[in-house]
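A single protein chain has been omitted from the complex, and every remaining protein chain is retained in its original position.
Residue numbering begins at 1 within each chain, and the chains themselves are lettered A and B in the order written.
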Amino acid sequence: MMLTFSARTFLFRALRHLLLMAGALVFLAPFIWMVLTSLKPVDEVFTRELTLLPTRLALVENYTEALTRVPLLRYLWNGLLVCTAILVLQIVVLLPAAYAFAKLQFRGKTWAWRLVLLALMIPHQATAIPTYVMLHHLGMLNTLSALIVPFSISAFGIFLMRQFFRTVPDDLVHAARLDGMSEFELVWRVMLPTAVPALFAFAIFSVVWHWNDYFWPLLVISSPELATPPLGTMFFRNEEAGINYGPLMAGTVLITAPLLLLFIAAQKRFIEGVTLTGVKG
Amino acid sequence: MRVHPLNTLLLLSPATVLLLVFLLGPVAVVAVLSLTDWQFGAATLNWVGLANYAELWSDPVFRQSLANTLLYLVLVTAGAVAIGLGTALLIESDTQLRGFYRTAFFMPVASTLIAMAVVWQFLLHPSAGLVNHMLQWVGLQPQDWLNNRRLALYSLAAIGVWQMAGLAMVLFLAGLKSIPQDVRDAAALDGVTHPWERFRRITWPLLGPTTLFVVTVCAIRALQVFDTVHVLTRGGPNKSTEVLLHTIYAEGFGFFRMGYASAMTVVFIAGIFFLTQVQHSAMERKTHYA
Partner (left out) sequence: MPDIHIHGLSKQFGATHVLKGLDLTVRDGEFLTLLGSSGCGKSTLLRLIAGLDQPDAGTLHLGERDLLPLSPGERDCAMVFQSYALYPHMTVGENICTPLLMRGLNFWQRLPGMRWLLPAVRRQHAAAEASARKVAHSLGIDALWGRKPAQLSGGQRQRVALARAMVRHPAVFLFDEPLSNLDANLRQALRAEIRQLHDQLGVTFIYVTHDQHEAMSMSDRVAVMREGRVLQLGTPDEIYRQPAHVEVARFVGAPRINLLPAEIRGAGIWVQGQQIGHVPPGQEGAACQVGFRPQLGLQDGDKGLALQGRISGVEYTGAELIVTVQLAHTQAQEQVVFCLPAQQAGLRVGEPLQAWVPLAQLHVFGADGQRLAFEPLSTQLDAAA
């Protein structure tokens, strides 16, 4: 060998860092640029040459503009409300069903399960048209309920939790029944505590998905006060008419921040949850 | 111990009802609607059989949309998988800074696409955008990325790759982890030292099922492209970025021709079903491989 072992390792490591750092820079560039632009005053946004850092800090102006032009905080609040409501409903609906599929015997179980598997394959945009019409006839369009109710059922959640519940020993269920627990109590007192890690991953999956959903709110929401973050971003962009990117970028920073902070805080779990979308498709 | 059937029913009924009302029912309705010419708000509808599908077949907008969607799918899947695999291999090959790199490449996946699309709109701005500034800096010609008919779809595909590569990377990292350390050691002892040989003889074959899985995951996601199109190009210029979901949206909620849009939705569902089947068989192979 021409080089010693440690020399080879050093060279290899340096090359690896070079490639990965270059890639990381490209992938992070939009975020960095977004933050930098949100700090620039209007005259520094449209410049001939490339200027990275602002010479004058316009942080206060841009962020105030963003917060006052449109009800940005309202959008975030709506997002939080809607996602939490969806998650809570999903859990309340899916846990008993997952338990029944995992631990109970009943007539028609195979067919019912096949229905769940079938529902798994349905992309959510496919059901838009009939659901929209149904909500229209119920007078529920342009309400937060329209954003929440159709998603209260998660076939994927049932699938995931059933897989998990199957690994819980049957004896635990038997012991609980002998202790006199009803089936409902069983689900909430016995199965739920064991399922917390899997539920956490599912929770992240659900929250991220619905927080970022644009298609459905676009269809059913028309009033800005009811907008979720993605829809709100669009209202904001249309308001700003794309002339002053400073506040617009400030707005996007505020809108992206919650999810990104959640990501950085709970990286492993976050990746776990989002990777579940891979399993669902 | 057999549980009282009433209890079981109560446990299952909320889920079952909601499943039928919001998932399975609507799909059935869509299939039925696709055989009518119903318009939203109309009092009556007529059965037209497969006429909608015939119209789809000859509709130039739909054909363009389908072609664009497929091109987008291929570009984004290939790009995301290639970059995802490359970064996963590089990250996994050493221990330094793994967490940082993983975070950096995954961030686009975690972010709100709509908001980042607006950022990209600025980045791709013909005069003030960072991309054109950088191109000028190295002496290349700046372009109008989103308004040039020939470039727009590729620009969107680039954003799609940016958003998806991190997901592919994370899935590949999991796949690489599942290759037993013993097999790698045995290969090292057998003389498989060169990184290319290691990749070709050990890593790539053993990653086979994972790769198929990642490809289908990316493909399914790519097929569902809508957000960037609606925010950045609205299908233009000249329908060069018109994609399946956007066409469905335009027909169903712009023109309110819901019968016709339902037929398109059926095509969309068929595509997803096909890819999901491929994905299931990939997962089967994964479990049988050991």
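Keep this in mind: a residue touches a chain if its C-beta (ideal position, glycine included) is under 8 Å from a C-beta of that chain, and two chains touch if they have at least 3 such contacts.
This structure is a prediction, so every number in the text was calculated from the model and none was measured.
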Omitted-chain contact residue, chosen from B:206, B:267 or B:283: B:206
Contacting the left-out chain in the complete assembly, out of B:28, B:183 or B:270: B:183
Sole contact to the chain not displayed, among B:4, B:63 or B:194: B:194
Contact set of chain B toward the excluded chain (per top definition): 180, 182-183, 185-194, 197, 200-202, 205-206, 208, 289-290
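Here is the rule we go by: only the chains that are shown with their structure count from here on.
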Computed distance of Cα centres, chain B from chain A, in Å: 16
Of chain B, residues touching chain A in the complex: 1-3, 5, 7-8, 10-12, 14-16, 18-19, 22-27, 29-30, 33, 40, 83, 87, 90-91, 93-94, 96-97, 99-116, 118-123, 127-128, 130, 133-134, 137, 162, 165-167, 170-171, 174, 213-214, 216-217, 220-221, 224, 226-227, 230-231, 245, 248-249, 252-253, 258, 261-262, 265, 268-269, 272-273, 275-276, 279
List of chain A residues in touch with chain B within their complex: 12-13, 16-17, 19-20, 23-24, 27-31, 33-34, 37, 45-47, 49-50, 92-94, 96-97, 99-100, 104-106, 112, 115-116, 118-119, 121-123, 125-134, 149-153, 155, 158, 174, 177, 182-184, 187, 208, 211-212, 214-215, 218-219, 229-231, 233-234, 237, 242, 245, 248-249, 252, 255-256, 259-260, 263-264, 267, 270-271, 274-275, 277-278, 281
